[in-house]
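Only a single protein chain was left out; the remaining protein chains are all shown in position.
First chain written, first letter: the chains are A, B and C, and each begins at residue 1.
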Amino acid sequence: MTEIGIGILGGGYMGKAHAVAMASVGAVFNTKLRPRLEMVCASSIESAERYRQAYGYARATADWRALVEDSKVEALVIATPQVTHRPAAEAAFALGKPVFCEKPLGASIDDSRAMVAAAEASGCANMVGFNYIRTPASQFVRKLIADGEIGDITWFRGEHTEDFYADPAAPASWRTNGAANGTMGDLAPHMINAALALLGPIESLVAEIETVHTNRPGGKVTNDDQGQMMVRFTNGAMGQMHFSRIAMGRKMGYAYEVTGTKGAIRFDQEDQNALWLYRAEGKESELGFRKILTGPAHPDYLPFCQGPGHGTGYQDQIIIEARDFLHAIESGEPVWPTFRDGMEVNQVVAAAMASSRTKAWVNVTDF
Amino acid sequence: MTEIGIGILGGGYMGKAHAVAMASVGAVFNTKLRPRLEMVCASSIESAERYRQAYGYARATADWRALVEDSKVEALVIATPQVTHRPAAEAAFALGKPVFCEKPLGASIDDSRAMVAAAEASGCANMVGFNYIRTPASQFVRKLIADGEIGDITWFRGEHTEDFYADPAAPASWRTNGAANGTMGDLAPHMINAALALLGPIESLVAEIETVHTNRPGGKVTNDDQGQMMVRFTNGAMGQMHFSRIAMGRKMGYAYEVTGTKGAIRFDQEDQNALWLYRAEGKESELGFRKILTGPAHPDYLPFCQGPGHGTGYQDQIIIEARDFLHAIESGEPVWPTFRDGMEVNQVVAAAMASSRTKAWVNVTDF
Amino acid sequence: MTEIGIGILGGGYMGKAHAVAMASVGAVFNTKLRPRLEMVCASSIESAERYRQAYGYARATADWRALVEDSKVEALVIATPQVTHRPAAEAAFALGKPVFCEKPLGASIDDSRAMVAAAEASGCANMVGFNYIRTPASQFVRKLIADGEIGDITWFRGEHTEDFYADPAAPASWRTNGAANGTMGDLAPHMINAALALLGPIESLVAEIETVHTNRPGGKVTNDDQGQMMVRFTNGAMGQMHFSRIAMGRKMGYAYEVTGTKGAIRFDQEDQNALWLYRAEGKESELGFRKILTGPAHPDYLPFCQGPGHGTGYQDQIIIEARDFLHAIESGEPVWPTFRDGMEVNQVVAAAMASSRTKAWVNVTDF
Partner (left out) sequence: MTEIGIGILGGGYMGKAHAVAMASVGAVFNTKLRPRLEMVCASSIESAERYRQAYGYARATADWRALVEDSKVEALVIATPQVTHRPAAEAAFALGKPVFCEKPLGASIDDSRAMVAAAEASGCANMVGFNYIRTPASQFVRKLIADGEIGDITWFRGEHTEDFYADPAAPASWRTNGAANGTMGDLAPHMINAALALLGPIESLVAEIETVHTNRPGGKVTNDDQGQMMVRFTNGAMGQMHFSRIAMGRKMGYAYEVTGTKGAIRFDQEDQNALWLYRAEGKESELGFRKILTGPAHPDYLPFCQGPGHGTGYQDQIIIEARDFLHAIESGEPVWPTFRDGMEVNQVVAAAMASSRTKAWVNVTDF
């Protein structure tokens, strides 16, 4: 076991989740690299100091460059707003330091491309934080599809739907401004990442994106409430996606279904420890979707659990990410999803926005 | 109570269902008009005679005109292939006889328009057999939405998916030929009808329709295996639909979700006696989709049932249709869905096919 | 095809259900015997005449003996209160006429024994109306267990729970008086029948039966609101049952689970077209309960349905009963559940009531 000093930009929601994950991951997964919470950076020294105490960092700063350049900070986690992603990542890569960056990768497709270039030029470990795809259930789905267990894929449907802005009377906030804070920046990347992970590249798409509630108490809404798209994957499958922050009743509607020539799979993060598998084999009288509870037989199941039924929660997803980031650092091998994977998600989002403007099908590779 | 002589064209699957329904409906719903199974018509006199005996008709014929023109046949049910719909309906309306016609209404949009014209000119009762929408659950959903119980609708998703052709090795048959026998002719009309019934007209759409398995043992496949579309309703809602006969694992995937500003609804015909309702009111800690089992408190629940939980089945849907057709005849008032409603479904199908060819958004009213 | 004249005692809830079933069963199942609704008997000639007209009987009477003895009444359906079951059945058997009797068989265990003796002495077809067990799902469960598909049974849990008297303010009625109208007479027989059908005889039991709401608006409650028992089956399995008319939230809680050494099964009538099967075979990563929708591959699935997903409803259960009763008459072979099966259910109920009084385990065969 070797210690590694971790610096985290941000101490808010995701910053905290990563701090807890880095503090737990060694014990949970018995990793070779053992994180040490070396330094946290926040917008003011007061809040940084508060995070330091609360989460157990050695040091605090309000200067992100100081953190990145600190010799005891050996790897970086970026959990600050998107405009900060590119400069911080570039600075870290320039110093040969691995970077884990929250999604979406860049504030723009150009930022994302630059970040991929910097990451790949440096040869450093680089990962993007699409944490929902890391549940044992979704990792098992990936494997089932990759192994051809449900045959050739003919259909995909995915959604990332929540309802935190479903009430038209909910007031405007920072979330209702800024392209990256709308549904396409906030929720869509998770499900697009899932689609790409499960079926491979999207070739073309047609999309619609809209602001349903254009005025809210406290101001105009300048970003999108919901979007939909139809896609063609390179593998020939057709599919649909839907993203919404006004999906009344949905709390964590990260859900997908994949249909193949030999079976089908369904998943919904609202019941994150289960997946539904249909195999077109055996007696006709016994065909049906089976509800599989994740357990030790599945990839990424938390190793302290003896048997199936010991549920995985949200924080566990972040711990699994931390394990994989440590593994990427240690092995020198790229670990999915890399910055390149993150950039491909940005590309689909950009294509969708363009399609929505022109009301026409577009090729994703044009973006 | 007054007897009414019923003539049914077709003794196959739907012909039988309507015969059973006409024989039961009087007792079940205590209708004023009491059907008498007067005559059945089939493609040969032998099979017609067989149906007569099996289902209890007074007479049998292989000549549809003879049935339509028979003086004891006072109302017509058409359950023969689509090319037969128009001539039979026109002949009946010319004689002032009410017609119940299976979906889809016409073999072409022109046929459908002619049938609507004939029906409306005659002033006769006319209905189309979209039976799935007639479950107590779906009728309650219609009412909830119409009453504004879930607010303004922002989103619709519907599918009619089954898997009877999911196996690529399933042999070619009459079902794999003929435009009206593909998914867009066979399954899509049901869900399009539901969409129109629940949200009102569709203004525009973009669609993709495809034959996934172009060759099957026994021959080429010349109609569609699956389709998808994105739509805009006139009321402003956006939505998606999907239709498939290759949806591995789905047996009766007639399912929809409707999201509004005050709530949401979900339904799946695979559990046809339940609907899921979310209302954004009450304590936050108690919000959730509730599973409502249909019962006496819901429209169209079968009246012999004392309490909730006495399930409605497929045959019951046809009995409910029979009741409503009798009511239309007796009252002289149009009963939904009329031929005009059926024609509007054909229009959306035609628009979808055109959009799929041109890869562009189309206005439904152009078709 | 041969006609058979049916006489039905009772035109209320179950009387109507049987009338509709007898009118439909020939067409639905293409039976050799074709029922003719010959005569209905009700408590007054006025109501009998009303039933005659509503359900399509040839004749009506208020004299049950007249009906039983009428030469055109060739088979009897008893759907009147329990005290009437014995005399009517005995009279019919004395004339060599088959009898279908609603559950519970007799008003007392003595009545039931006498009815079994009369039935068996006559050699006539005799059946009891435990209709819930006749869904395709439950018939498939019976077969799976009988075929050893889930191994040796180790555990059974069953309930028949509804909530029509859950509200303490619901007024007293005929249902709150009379031993046979309480939960043990009304609901328990269905689930006890299921237990016996699925696992075989119950050897011993300990039970508790109680009236929770002893006073209701309009009067004292003199029968039971709920009961519970623990049982030992002759095959060695242990199990529990629960019966309640105050089970708030349950509408048709006819539900059971059966665990064996090779698998397990779950069923709930509130979703009557599905069963859940777990098989302990195959890859550990894919083990799970599968949700099987009933269809043509299952016993008793209604034959007019082409594919799975065409739901069976409550009325269909009664039609299936009618088919089996006709088959018993025609074949001369006993068809399950016979009067003897019905009497065994009475025996378990009697044992449970005795156990509840003495607070001790009892042997069922002592009753």
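The criterion applied here is as follows: a contact is a pair of C-beta atoms (placed from the backbone, for glycine too) under 8 Å apart; a residue touches a chain by one contact, two chains touch by 3 or more.
None of the values given here were measured: they were computed from a predicted structure.
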item: Omitted chain's touching partners, listed by label; value: A, B, C
item: Residue of B:293, B:322, B:351 or B:364 touching the missing chain in the full complex; value: B:293
item: Residue in contact with the excluded chain [from C:25, C:221 or C:264]; value: C:264
item: Residue of C:176, C:226 or C:346 touching the missing chain in the full complex; value: C:226
item: Touch residues of subunit C, complete complex, unshown partner; value: 150, 154-155, 157, 163, 166-168, 206, 208, 210, 212, 226, 228-230, 232, 238-240, 242, 244, 246-250, 259-264, 278, 280, 287-289, 359-361
item: Hidden partner interface residues of subunit B, rising order; value: 140, 277, 279, 283-293, 297-298
item: Residue numbers in subunit A that touch the chain omitted from display; value: 1, 13, 16-17, 19-20, 23-24, 26-28, 30, 34, 53-56, 162, 164, 251-253, 269-274, 293, 295, 302, 304-316
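Definition applied: only the chains that are shown with their structure count from here on.
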item: Subunit A and subunit B: spacing of chain centres that average the CA atoms, whole Å; value: 42
item: Between subunit C and subunit B, distance of the C-alpha-averaged centres to the nearest whole Å; value: 34
item: For subunit C, residues that touch 2 or more chains besides their own; value: 293
